[in-house]
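Showing subunit A:
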Amino acid sequence: MKIGYYPGCSLESSAKEYDRATRLVARHLGIQLYDLNDWNCCGATAAHSTDHFLAAALPARNLMIAEEMGLNVTVPCAACYQRLRLAHRELTENEATAREIAELLGRPYQGKVRIYSLLETIAGIGLDQLAAQVVRPLKELKVACYYGCLLVRPPGTGCDDPENPRLMDELLLAAKAEVLDWGYKNECCGASLVFSERRLALRLIRNILRNAVDAGATSIACACPLCQTNLDTRQGQVNKEFGTSFAIPIFYFPQLLGLAMGLYPQDLGLGKHFIDPQRAIKAVGG
Partner candidate 1 sequence: MILLGGKNATEKDSVGAVVRASGHATLLHCYQCGKCTAGCPLAFGMDYNPNQIIRLLQLGRMKQVLGSRAIWICAGCWTCTTRCPCSIDIARVMDSLRVIARREGQTAQGRDVASFNDLFLQSVRRYGRVFELSVVLGLNVRRRRLFHDADLGRFMLARGKLRFTAEKIKGVKEVRRLFSRQGAPVRTRKERVKE
Partner candidate 2 sequence: MPRIGVFVCWCGSNIGGVLDCPAIAQEAASFPGVVYSTEYKYVCSDPGQKLIVDAVKEHRLERVVVASCSPRLHEETFRQVLRRSGLNPYFFEMANLREHCSWVHPDTTVREQAQRKAVDLVRRAVAKAARLEPLFPGKIPVVRRCLVIGGGIAGIQTALDVADAGLEVLLVEREPTIGGNMVKLDKTFPTLDCSACISTPKMVAVAQHPNIRLYTYAQVEEVTGYIGNFKARIRQKARYVDHSKCNGCGTCWTRCPVTVPDDFNLGLGERGAIYIPFPQAVPNKPVIDLEHCRRSTRGKCGACAKLCPTGAIDYEQKDEFVDVEVGAIIVATGYGLFPWEKVYGEYGYGRFRDVITGLMFERMVNASGPTGGKIQRPSSGKEPKTVVFIQCVGSRDEARGKEYCSRFCCMYTAKHAHQILEKIPGSEVYVFYIDVRTFGKGYEEFYRRVRDEGAVYIRGRVSKVYQDGSKLIVRGADTLLGEQVEIAADMVVLATGAVPAAGAADVARMIGIPQDKDGFFQEAHPKLRPVETHTGGVYLAGTCQGPKDIPDTVSQASGAAAKVCGLLLRDELETNPLVSKVNEALCTGCLACQPVCPYRAIQPVTITERLPGQPPRERVVARVNEGLCQGCGACTVACRAGAIDLKGFTNKQLIAEVDALCL
Partner candidate 3 sequence: MSVNESDVVTTAEGAAWEPKIVAFLCNWCSYAGADLAGVSRIKYPANVRIIRVPCSSRVNPQFVFRAFERGADGVLVAGCHPGDCHYVTGNYYTRRRLTLFKRLLEYVGFEPERFIVRWVSASEGQRFAETVKEMVDGLKHLGPQKRVSRV
């Protein structure tokens, strides 16, 4: 399968391991990722909080690039994914905006590109197909799949049921992990506030960690660089702020899939976590 790949800014820096695991797993599953040529930042929360036009225009350029390359796009970052989909909707529904952007960039967007989350793309090859690749079943792994907000909201742009998303659960089930039913899988982690209103954001992170741990999770899986960074790197701050002692590893879901498929933990960027995932990896015999 051929598909355009829009990594987004985070996967170039703070979420390098996500990028690496994604490319490795995709290759292993026979998904050919083509990086969008010279893509630009989608603008993220900053853009839509500041200017409605920019919020549509920045992703629009990327969609045009994909369209020129004749590819659909898969997006590993939940925020980028939502921005791209909302921009696609704006461009196809709001003629004025579409026209203006076309003028500024000197070409139109035809609206042919389909935007998929990485979850959908991987699930797209078939769960059986995936299960067949599993050499190291994640049997001992009690994992809470965390989707956050932007993958599933607002309705119509999300990739799964906004209230009870299941895609990641299905994927990890195929990898024989023990996935848990828990209440915070679609709660917000406050990523967009973490720099400006850190104390508020820490509280949201605390709530998510607590709920996962209460549900019996020994690890959390994510499908977004912002979620992972937030939940992983801020655990120390959370513990300090609330007097807790969380130390739960936060994985990118392709890292776990990679493990199950027998790839090397180092190659999957598993050494780059703030909370050491060694114990969890050992438990599954990694």
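Things worth noting here:
Operating definition for what follows: a contact is a pair of C-beta atoms (placed from the backbone, for glycine too) under 8 Å apart; a residue touches a chain by one contact, two chains touch by 3 or more; residues count from 1.
On how the list was made: all candidates are chains of the complex that A comes from, given by their letters.
This structure is a prediction, so every number in the text was calculated from the model and none was measured.
The candidate touching subunit A in this complex, chosen from 1, 2 or 3, is 1. Residues of subunit A that touch candidate 1 in their complex: 9-10, 12-16, 38-41, 43-55, 57-58, 60-61, 100-101, 104-105, 149-150, 153-155, 162-163, 187-188, 190-193, 195-198, 200-201, 203-204, 207, 233-234, 236, 271-272, 274.
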